[in-house]
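Removed: one protein chain of the complex. Kept in place: all other protein chains.
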Amino acid sequence: MTAPLLKVDHLTVGFPSKAGVVGAVTDVSFEIHPGEVLAVVGESGSGKSVTALAVMRLHSKSTHISGSVMFNDTDLLALPEDQMRAIRGRDIAMIFQDPMTALNPVFTVGMQIVEAILLHHHDMTKQKAWERAVELLDMVGVPEPRRRAAQYPHEFSGGMRQRAMIAMAISNDPKLLIADEPTTALDVTVQAQVMEVLHEVKRATGSAIMLITHDLGLVAGSADRVQVMYASRLFETGSIDEIFYESRNPYTRALLDSIPDLEGTKDELHPIPGNPPSLLRPPAGCPFRPRCSMAIELCREQTPALIQIANSHASRCHRADELAVLAAGAPA
Amino acid sequence: MFAYITRRVLATVPLLVVALYLVHVMVSATTDPLADFRLCLPRCQDGFDQIVENYNLDVNLWLRPFTWFESALGGDLGRSESLGLPVTTILWDRGINTAMIAVPAFLVGSIVALLLSIYSARRPYTKGDYALTGLSFIGFAFPSFVMALVLQNLLAVQFENWFGVKPFNTGRKTGENFLELARDVFLPALTLIIVGVAADSRFGRASMIETLNQDYIRTARAKGVPEKTVVWKHALRNALIPLVTLWALNFSALLSGAVVTESIYSWPGLGPAFLTSIGEADVDLVLGIVIFSAVLTVAFNLVADVLYGILDPRIRFD
Partner (left out) sequence: MADTLMPGSQAAINADEMEGLSDKPKSFGRLAFDRFVRHRLALVGVFGLILIAAAFIVGPWISGYPFDETNVRDRMLGPSASHWFGTDEIGRDLFTRTARGGRYSLVIGLVAATLATVFGTLMGAIAGYYGKAVDAVIAQFINLILVVPFLLTLALFSLRFGSTWWRLALVLAALLWTRIARIVRGIVLSLKEQEFVMAARAAGASHMRIVLRHILPNVIGAVVVEVTLLVGTVIVLESTLSFLGLGVKAPDTSLGLLVSDAKSKIDDDPIRVLTPGIMIVFIVLCVNFVGDGLRDALDPKSKLEKN
């Protein structure tokens, strides 16, 4: 196996608030290998976006952060700000959820891509950078790229803006692309197109992708590995098959159960009852326990550890072993 | 754009006409320039008749404004009875005096307010921000007459020789020497600056904080844009958009004369002239100043709209 591109160890992120520290990410460790697509799945507030922002070091100054984020053997969390800035946009680039607000409304789309290029290519002329921006827009499927580059974001549709965001993100051939809910704000038909562009980009550039989403359905066709987060913790991690067909975690199963099925083979939807716990005052024991259909007394007393099940498969559940038996007969 | 400006100007004309008509009627109805003469009749019949003629008092109250409109259309804004000069002359001379304190007050005030806003917005809810916000709260609570009197007393007593201000010995004394003029301008301008900065910096801070919290700022940081460029290029350009309107309002208000501040420092600007015109029922001068300030307001609002369109590509003039 190749050396990991990104190795996150014991990452813990907390936001100070008047009522105490909100634990947004608790002891999360994972790896991303070159060219791999890792999907990070969870409900909103599970800590998946905060993890990504911590990798980019884009959290606010007051945030408590510990652990390590090794990128190509460099600890990003220990890096001086100016060196970190050189990595942002060049080695690690990010695509955000809402393309309507993620582009600066007062600069043309082309200029914003040009800025991204010139920041990391100091010797390139502005003209060349502009040509490159037009090429990039063409590559992500923006029609009439030359004309569109001179337009402002408000003249773009949502899907086109997200393509422009992708063009901007890949402008420096990053080794890692973090896509934070890239399709959530888009229409269903456009979602598929944008995912197609992401795949195209991956094929063309070979960059690894960290795909953050709450939509397990989106993950199925695009990811190599999946990691499920709940209430700031990693709950299950595994290959796509392990998660979808051999899940050892009640939360993952509940998530799978709640996916609407387009073929209509499922009779009813099973939304997960209740709400995620407060991150300010998390309950004792397993954070999923109040909503879990399999909770036992132990779950109330003790937070389960992440248990290694197979080489790439781990689950945080006291009853992970029992679930192996159930897995065979579980409704997929 | 030209069509837009023409349309805007034309749209304000009827409003201005109605306003001037009402002001004329209101001033005529509330004041009696003949009050002093009624007592001495018939001895002072000549003076009485003179006043009647000057003020068109033989014309019906509701028709009187039309005489004024007629001459105003010919460019003649009438004559100020209280100051004994043509209104246009007064507007010109006094306007220049007012501008002498309004322009530096506006420029310095706006820049200082903007810098403080940016300083605060970059570190919200820290000690520095709290200190500035606290100061602006206090400054904002000062009516300008209290601020002017406090500054006058403080600086006139502490630095009496430097400023040469004693109460009732302020104002524009010479126009020859730049240093002397700067000294005379200093206190009234400072008063306007402090009051203005206190009000503007709170607004500017809110605008800048809101902008810095936008998604596109995070995008810029994710691209690797240095923090300085994030603030001064990406954020400022957006935060300026709401500020431009505020500046236009401020500047036109300052140029129309700061009534209280100019009066306290005996600065011979439009403000004291306005007070005099009201006290003396000087209809022509009142109308002249109303027109002056209205035209300024409309003009600067237009400038603001045009700047708005330049700063924000989403705005279109049609």
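A and B label the chains in the order they appear, each numbered from 1.
Keep in mind that, in the parts below, a contact is a pair of C-beta atoms (placed from the backbone, for glycine too) under 8 Å apart; a residue touches a chain by one contact, two chains touch by 3 or more.
Nothing here was measured: the structure is a model prediction, and the numbers come from that model.
Peer 1: Taking the entire complex into account, which one of B:23, B:52, B:155 or B:181 touches the absent chain?
Peer 2: Within the whole complex, the residue contacting the unshown chain is B:23.
Peer 1: Touching the left-out chain: which of B:15, B:61, B:115 or B:182?
Peer 2: Residue touching the chain left out of view: B:15.
Peer 1: Touching the hidden chain in the complete assembly: which of A:10, A:126, A:147 or A:281 does that?
Peer 2: Checking the options A:10, A:126, A:147 or A:281, the one contacting the hidden chain is A:281.
Peer 1: Mind pulling the chain B residues that touch the left-out chain?
Peer 2: 15-16, 18-19, 22-23, 26-27, 29-31, 124-125, 137-138, 140-146, 149-150, 152-153, 157, 166-167, 209, 213, 256, 259-260, 263-264, 274-275, 278, 286, 289-290, 293-294, 297
Quick note on the criterion: only the chains that are shown with their structure count from here on.
Peer 1: Once bound in the complex, which stretches of chain A touch chain B?
Peer 2: Checking each residue of chain A against chain B gives 56, 58, 81-82, 85-90, 93-94, 96, 98, 101-107, 115-116, 119-120, 152, 154, 165, 168.
Peer 1: Which residues of chain B touch chain A in their complex?
Peer 2: 214-216, 218-227, 234, 237-238, 311-314
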